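Apart from one protein chain that is not included, each protein chain of the complex appears where it belongs.
Labels run A, B and C following the written order; every chain starts at residue 1.
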Amino acid sequence: MNIKVLYFARIKESVNYSTEDIVLPADVNTVVALKMLLAERGEVWADLFSGKQVVRAAINHELVDDMMALKDGDEVAFFPPVTGG
Amino acid sequence: MNIKVLYFARIKESVNYSTEDIVLPADVNTVVALKMLLAERGEVWADLFSGKQVVRAAINHELVDDMMALKDGDEVAFFPPVTGG
Amino acid sequence: MTVRVQTEDFDVGAELAAMRLASKDIGALVNFVGQVRDMNDGDVVSTLTLEHYPCMTERSLESIEVEAKSRWNIVDSLIIHRVGKLQPLDQIVLVAVTSAHRGEAFKACEFIMDYLKTRAPFWKKEATADGERWVEAKISDDDAQGRWANAIDKPVSDK
Partner (left out) sequence: MTVRVQTEDFDVGAELAAMRLASKDIGALVNFVGQVRDMNDGDVVSTLTLEHYPCMTERSLESIEVEAKSRWNIVDSLIIHRVGKLQPLDQIVLVAVTSAHRGEAFKACEFIMDYLKTRAPFWKKEATADGERWVEAKISDDDAQGRWANAIDKPVSDK
């Protein structure tokens, strides 16, 4: 399936991407599986997405937990814990 | 001893006094004793000061309870529970 | 810490701006504005008259502010309370508290309001179609004030 991935704040600066389109392998169908896929890209990515850091996820503008299933066409966002207000 | 007594709000309207100077008998030396003295004045006074109604007291601008002692020159105020804000 | 008891209206925007701009340590401003409602206990209220006990009013509000400041780490507080004749939608009271972090400003502001409601010598008389009547104190206000007696003042939140 095809998804769009967005990165924000510290994570955006670390990976040097703000958005990308990804075609997912069939077995990557949850947020946590996507994180593992991204972690395989190496250093900075591994550091962020292999579970050592808190990385929040949203699907289609809703906060979700790592077990959430992905659907074709989803907009997935990764970001650090929020600090507004 | 000599004290000044002030009445406020509903109580002021009931007794039709806003302030008076009272010379207290020697045995009237607490707020509750003063209330009993006032209650002896008859109908409206008895109704207010014999304990059937909640009447708050302040001495020299501080809320006090009925056991509080009176001193010569005190300004004593009687009023209903407050309703500001 | 400031207390003002006055017949005139007050400018909430100007008061709050002056308070928050007083220090760069301030991160949070919490405030309460009370206004006259047109209904009370099921009756339409046309005017509300606030009586008070001069001197004691100011003193009691000041002591409430001192108590709030001793309980929470706040920068400043302001209480403005009107007296005299008011109409529905008129402002009655402003309580504002500044602090570095929000949790303490929220607590101190609500504490001041709860204490003001039960300890500051103001009395409301309202005019309805049936004539004038004194507003009765609410048990719920005593309850609201009472909960601070046992309050453990550990802030859990942070601006």
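Note that in this section a residue touches a chain if its C-beta (ideal position, glycine included) is under 8 Å from a C-beta of that chain, and two chains touch if they have at least 3 such contacts.
All of these numbers come straight from a predicted model, not from anything done at the bench.
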Task: Chains in view touching the one left out - done: A, C
Task: Residues of chain A in contact with the chain not shown - done: 6, 8-10, 58, 61-63, 77, 79-85
TODO: Quickly run down the residues of chain C that touch the omitted chain.
DONE: 11-14, 16-17, 20-21, 24-39, 88-89, 91, 100, 102-103, 105-106, 109-110, 113-114, 117, 138, 140-141, 143-144, 147, 155-159
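We adopt the following convention: only the chains that are shown with their structure count from here on.
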- [ ] Just list the two chains that share the greatest number of C-beta contact pairs.
- [x] B-C
- [ ] Please report how many Å separate the Cα centroid of chain A from that of chain B, as a whole number.
- [x] 72
Open item on the list: Roughly how far is chain A from chain C, centre to centre by C-alpha average, rounded to an integer in Å?
Closed with: 47
Open item on the list: Centroid of chain B to centroid of chain C, CA atoms only: how many Å?
Closed with: 27
Task: Junction residues of chain C - those touching two or more other chains - done: none
Open item on the list: Quick check on chain A: which residues sit in contact with 2+ other chains?
Closed with: none
